[in-house]
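For reference, the structure I am asking about is given below.
All protein chains of the complex are present and in place, except for one that has been dropped.
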Amino acid sequence: MLLNEEKLILNFSLFNNWEEKYEYLIELGEDICFIDPEKKTSKHLIQGCQSKVWLDFEFKNDKLYFYGDSDALISKGLVALIIELYSGNSPKDILTHQDNFFEKINLKEHLSMTRSNGLSMMIKKIKKYAYEQLNKNG
Amino acid sequence: MLLNEEKLILNFSLFNNWEEKYEYLIELGEDICFIDPEKKTSKHLIQGCQSKVWLDFEFKNDKLYFYGDSDALISKGLVALIIELYSGNSPKDILTHQDNFFEKINLKEHLSMTRSNGLSMMIKKIKKYAYEQLNKNG
Amino acid sequence: MTGEEIRNCFPYFKSNKKSIYFDSAATTHKPQSVIDTIISFYQKYNSNIHRSMNKAATIATQKFENSRSLVKELLNAEHSSEIVFTNGATDSINLVAQSFLKKQIKKNDIILISETEHHSNLVPWQQLALETGAKIDFLPIRADLLVDTDKIKAKINDKVKLISTHHISSISGGKQNIEKIIKIARSLNIPILIDGAQAIAHTPIDVKELDCDFYCFSGHKLFGPTGTGILYSKSRHLDGFIPYKFGGGMVDNVGLHENSFSELPHRLEAGTPNISGVIGLGEAVNFVKSVGFSVIQEIETSLAEKFNHELSKVDDCVLVGSGPRSAPIFTFNIEGIHHYDLASLLSEYNICTRSGHLCSQPMIEMCGLSGAVRASLSIYNNEEEIENFMVILKKAISFLKR
Partner (left out) sequence: MTGEEIRNCFPYFKSNKKSIYFDSAATTHKPQSVIDTIISFYQKYNSNIHRSMNKAATIATQKFENSRSLVKELLNAEHSSEIVFTNGATDSINLVAQSFLKKQIKKNDIILISETEHHSNLVPWQQLALETGAKIDFLPIRADLLVDTDKIKAKINDKVKLISTHHISSISGGKQNIEKIIKIARSLNIPILIDGAQAIAHTPIDVKELDCDFYCFSGHKLFGPTGTGILYSKSRHLDGFIPYKFGGGMVDNVGLHENSFSELPHRLEAGTPNISGVIGLGEAVNFVKSVGFSVIQEIETSLAEKFNHELSKVDDCVLVGSGPRSAPIFTFNIEGIHHYDLASLLSEYNICTRSGHLCSQPMIEMCGLSGAVRASLSIYNNEEEIENFMVILKKAISFLKR
């Protein structure tokens, strides 16, 4: 389990319908850990055929922290959610984390459309960063 | 209608079962207008993936005459039948002949498997010869 | 047939009473008769074709070749042998690129397409250009996003070795003046390919009258099975096609080092084809024939008018391409709302649309957009669905704009 995972699953379990879930997502997106605007370059861009996602990271005190953004409200919320989930964890915990989190919160749909949005690519990238950190230090 | 067409359709209509039809075909093949054995070369060969057919022709008194052979009994009978049908007719009659003959005698199956035996290729060749003669003379 | 009767032919709507399917430009549903044809193939005379000498194989082969004749009639081609079965429009275009154009195109030659093509009619040419040193050039486009036929000639010179463009746009539903484009190509003796993927279900095609060199489409957009496609090619080009897939079924005589290819079109259809798909496609053609294009066009025109009228009442809605429509395809954005957000919400409301760059990124970018939402209708849709769609669209907008 990652740091915030339980809390997030609990939050999502409280919604009675998708409207509430989306409202929550959109709110999450408003408080996203923003990527430095100067870093919104192709280097940090994850291109889906529908929405754009930018992602950056930082390694501090043996933990990974992520920063991101997206051009669409809902995907920004999803990016914020993914950041909430992974930020502040150790590379090892991130790498070994099983992806059924999104099934648990019933958002798998958004994640399975690999090529619509950049989200599953984003998770791949997060794991790649974790892998690289692990190899650098270990 | 070609010269022998009516007679051939009548003959086939007399059979009660396929055994009789095949016996008749095999007999027909025994009396085939044989192609000159020297002409059994690749030039006169029509290659199917199952049986081989050789075909030659002659143009005499404004009529086309065909000679052939095959390496299998039944296709030899079919070749003989096709020769019976077309030989002795004018190029024009051959060219304008409609191919439902084989439906009428219930042998379409053998003809439709284009690439199993050379038969439909053989008919194409016969029509091609007829076309060439017509253009030479007309 | 009435619209209601047509809808009843499609079992999808019986299983999906609550959803609205406005994604027919991506793929159409299949009438029960097409599904039954596939079932009947697998249950009754399943067999490989062209090869085996047995009764099941004979029936299967005849049905397979009968589909070829049906497509030949649909397009009013001259001969059945001008109809090549492929896996889809994409495959057909690649076939023209690899088997026809590649052998005759040289460095600095030009392939003339447009910026408004679907990726499938763009990327194969980009790649061929990369490979051969040829160049891509683009037909001039008018404000209505269609080719400006008055200005084509300026783009043409003796370096142009092929023109390829679409018949009806997958974005705007607009119909090119392909008659005129083909006439120009013809007069200059340049081969022309028409991508009919979005036209085939909406308008009758007569390749003899059009006099185009190539015409292609996908079965799955004509109420037929997935994994089927057609390339029509004039015989005189087809004769020179160099196969680019090799194997069983396309060779007559095979030696250890060389072989001779079969007659056309079999030479271009290597391996066991999608037999059930092709036979199902034949039935789809029968279905279209039984409805008739005059009925199809009548229904679709009235659906398009209704949709257009209703959409015009939605605030801040901007359509991509505003000319007259030959297919009920509407691509739009709501100002201030991201298309991804809108499509996500529509999806939650059980509406099937498509959003994003719609496999036409250059065109979308040419319009200054990052994407859009597309609602594409077909003969089985009805006015009630359009009304419900508008209600939900407005709900989604107010949710996102709150």
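Labels A, B and C are assigned to the chains in the order they are written; within every chain, residues are numbered from 1.
Throughout what follows, a residue touches a chain if its C-beta (ideal position, glycine included) is under 8 Å from a C-beta of that chain, and two chains touch if they have at least 3 such contacts.
None of the values given here were measured: they were computed from a predicted structure.
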{"item": "Shown chains touched by the chain that is not drawn here", "value": "A, B, C"}
{"item": "Candidate in contact with the missing chain, chosen from C:Asn8, C:Thr27 or C:Asn388", "value": "C:Thr27"}
{"item": "Chain not shown: contacting residue from C:Thr132, C:Ser276, C:Ser326 or C:Asn382", "value": "C:Ser276"}
{"item": "Contact footprint on chain C, counting only the chain that is left out", "value": "11-12, 14-16, 19, 21, 23, 26-27, 29-30, 34-35, 38-39, 42-44, 46-48, 51-58, 87-91, 93-94, 98, 115, 118-124, 126-127, 129-130, 136, 138, 218, 220, 225-228, 243-251, 253-259, 270-277, 340, 343-344, 346-347, 350-357, 359, 361-362"}
{"item": "Residue numbers in chain B that touch the chain omitted from display", "value": "18-19, 22, 48-52, 71-75, 109-110, 116-117"}
{"item": "Touching residues (missing chain, whole complex) on chain A", "value": "47, 49-50, 109, 112-116, 121"}
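Basically, only the chains that are shown with their structure count from here on.
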{"item": "Arrangement of touching chains [line / ring / star / complete / other]", "value": "line"}
{"item": "Maximum inter-chain contact count - chain pair", "value": "A-C"}
{"item": "For chain A paired with chain B, centre-to-centre distance based on mean C-alpha positions, whole Å", "value": "74"}
{"item": "Chain B and chain C, separation of their C-alpha mean positions in angstrom", "value": "43"}
{"item": "Whole-Å separation of chain centres (CA-atom averages), chain A against chain C", "value": "37"}
{"item": "Where chain C touches two or more other chains, by residue", "value": "none"}
{"item": "Where chain B touches two or more other chains at once, by residue number", "value": "none"}
